[in-house]
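Presented below is the structure to which this report refers.
With one protein chain removed, the remaining protein chains of the complex are shown where they sit.
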Amino acid sequence: MTTPAEALPTQEMLINMGPQHPSTHGVLRVLLRTDGEVVVNAKPDVGYLHRALEKIGERVTYAQFMPFTDRLDYLASMNCNCAWAWAVEKLAGIEVPERAEYIRVIVAELNRISSHLIAFGSFTADMGAFTPFLYSIRERERVNDLFEEICGNRLTYNFARIGGVSADLPQGFLEKTKEFLDYFEPKIPEYNNLISYNKIFLHRLANVAVVTAEEAVAYGLTGPNLRGSGVAFDLRRDEPYSVYPKLEFNVCVGTGERGQVGDCFDRYMVRINEMRESVKILRQAIAQIPEGPVLAKVPRLFKPPAGEVYFRSECPRGETGFYVISDGTVNPYRLKIRTGSFVTMNVFEKVTKGLMIADIVAVIGSFDIILPEIDR
Amino acid sequence: MGLKQYIADIVEAVVTTAKGMRITARYGVDAKEEITQQYPEVRREPSERFRGFLHNDIARCTSCTMCVKVCPVDCISLEAVRGADKKMVLASYDINIGRCMYCGLCVEACPTKCLTHTSGYEKASVDRGELILHFVHEDPAEIKARVAKQVAEAAAKAAEAAKAAEAAKAAESPKMTESLRPGKAEGSIVPAAPAFAAAVGNPGGGNPGGPKAPDAAKEEWEKKG
Partner (left out) sequence: MEALARSLVSAVPAIAGVPLWTVTLLMMVLSAAVLLAFALTFGGLGSYVLRKVAGDIQVRIGPNRVGPYGLLQFLADGAKLLLKEDIIPAKADRFLFILAPYLVFVGSFAAFVVLPFGVGLTASDLNIGVYYVMAVTSLVVVGILMAGWASNNKWALLGGMRAAAQIVSYEIPVGMAIMPAVLIAGSLSLQDIVRSQGGLLGIFGWNLFHNPFTFFSFFLYFTAAQAETNQTPFDIPEAESELVSGYNVEYSGIRYAFFFLAEFGDMFVVAALATACFLGGWHVPFFRAEALPALWGNLLSLAVFLIKAFALVLVMMWVRWTLPRLRVDQLMRMSWKYLVPLTFVNLLGVSLWLLIFKGKGIPALIASLIG
């Protein structure tokens, strides 16, 4: 006797999701093999945004590469700027003035907030609720206003310099930042009421695409995606750099609040909670920031000693690491960039098996990938 | 799934939806929450450090090429020739703002601070060529030819002066020659020098002096305004 499924053979459908698709967060192409609505296999195809940033890095000087790090993760340019500066300073052994370090931490945390805001907003937009996206953009505009004051640009900041930052904080900047924090902090519970704990939203995310702690470590996930799986690992705390040891903050991890540990909702909540922690860090940094110079003396024709260095820092989308080999000339001999989003794509195919098409969107959003980071 | 859970689910769905709708309703009703600025009519003031289009005040530019060297995307092109007084004369200074990524490295590198960011950010164009900003409005070939002529003239003058000096040296006693030399040398350079002074002093066009007489050239610049 044949079952109905055998009597009516069905075909798998091959769907091209992307490179042009509203919710792949850029030019990501996902090859979906689906059985009706159920995804049999989802294979990400990356590389549509490859700009050979690593090769460019080998052709320009250390200082000239700074604006290119803006394009590494355009939603968190400050973090990438600072990561590059820290990497080169580690390579050359440059002592950075303390005020500069504080400024870097302040801008990096502000940018973490704005980046997580976009992650939150675009994720909810992917889930079909468009309004929270606009609210998150509204808050992000304020951060952009602050950044415009400090460096003159609103998206690609190019603010850090090797040996410090390009300019001291403008008059009244810290007060304005405090104002923003006071304004922003009550917004987080509002987001939670508006969408995070909405029943539909919860149902869409809980128990979807679970990445266990072992898997997360094995696949090399970093940042909020790793912490969402319940692994409390934060480079700011576990491999401290800059002035982070002087600042107190919690490492947010996924708790399996509404489902299994490591599902989409956990990853989402880690980001929401990290915004709170960033606010905390910012308040401390603003209180502690010392006076002083903001740029160390670095020769104009900067030639670091021959050698190699790997420096990683905690960016909003995971660990951004720069592996630089210097041969003592003005250009790096070899530059390798390790980014959180690229590594995250490895686990994509594994966790999306057996989900539905709508979940693919949720997974992409919860991993908070950004394409320039994937393709570099 | 027990009945209790079933009802709890329904209640949670209703309550969370109501919570969300209360928030959206508050924003919907409260007109003060509107944050849109109607752009072409209302413009927000860019900050002091705003990185808009680049502008080069070429009267102060020394053609040191620092900006060209530091630019990561090679959007600045500069041509300069050495003038009669050993200073560089700009033949052309173009910035391709279609290529520029507004990183500001050139502005930081500029030693005379003549290269600055303006607050301009509106330049839509259907022609890519329009995105290249020219700061020297004269034909580079003309400038080059003119400067070359000046250099040649100056060289000729210098040679003449040298000849004259030699002749004087030959005519007069060695002692006298030494005392006269400075004055004579100064005199010999006079024709070339004003032209240059005028060129450097001119704020607008920034044309280094023409092959014509200095006064005529000055009039021409004033016309250009």
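By written order: A and B. Residues from 1 in each chain.
FYI, a residue touches a chain if its C-beta (ideal position, glycine included) is under 8 Å from a C-beta of that chain, and two chains touch if they have at least 3 such contacts.
Please read all numbers here as calculations on a predicted model, not as lab measurements.
Asks: Looking at B:T24, B:T62 or B:T116, which residue reaches the missing chain?
Replies: Touching the chain that is not displayed is residue B:T24.
Asks: Quick one: which of A:D70, A:D126 or A:D234 touches the chain that's been left out?
Replies: A:D126
Asks: Looking at the full complex, which residue from A:R138, A:R283, A:K303 or A:K336 touches the chain that isn't shown here?
Replies: Candidates A:R138, A:R283, A:K303 or A:K336; residue touching the omitted chain: A:R138.
Asks: I'm checking contacts with the chain that's been left out. Which of A:E98, A:D234, A:D266 or A:D359 qualifies?
Replies: Within the whole complex, the residue contacting the unshown chain is A:D359.
Asks: At which residues does chain B meet the chain that is not included here?
Replies: 9-10, 17, 20-21, 23-25, 27-29, 33-36, 38
Asks: What residue numbers in chain A mark contact with the hidden partner chain?
Replies: 13, 15, 21-23, 36-37, 124-131, 134-135, 138, 194-195, 198, 200-201, 203-204, 356-361
Basically, only the chains that are shown with their structure count from here on.
Asks: Averaging over Cα atoms per chain, report the distance between chain A and chain B in Å.
Replies: Each chain reduced to its C-alpha mean, chain A and chain B end up 36 Å apart.
Asks: Over in the complex, which chain B residues touch chain A? Could you list them?
Replies: 9, 12-13, 16-17, 19-20, 23-24, 27, 35, 46-51, 70-72, 101-105, 108, 117
Asks: Can you list the chain A residues touching chain B in their complex?
Replies: Those residues of chain A that touch chain B are 60, 63-68, 70, 131, 135, 138, 141, 145, 148-153, 156, 158, 166-167, 170, 190, 193-195, 197-200.
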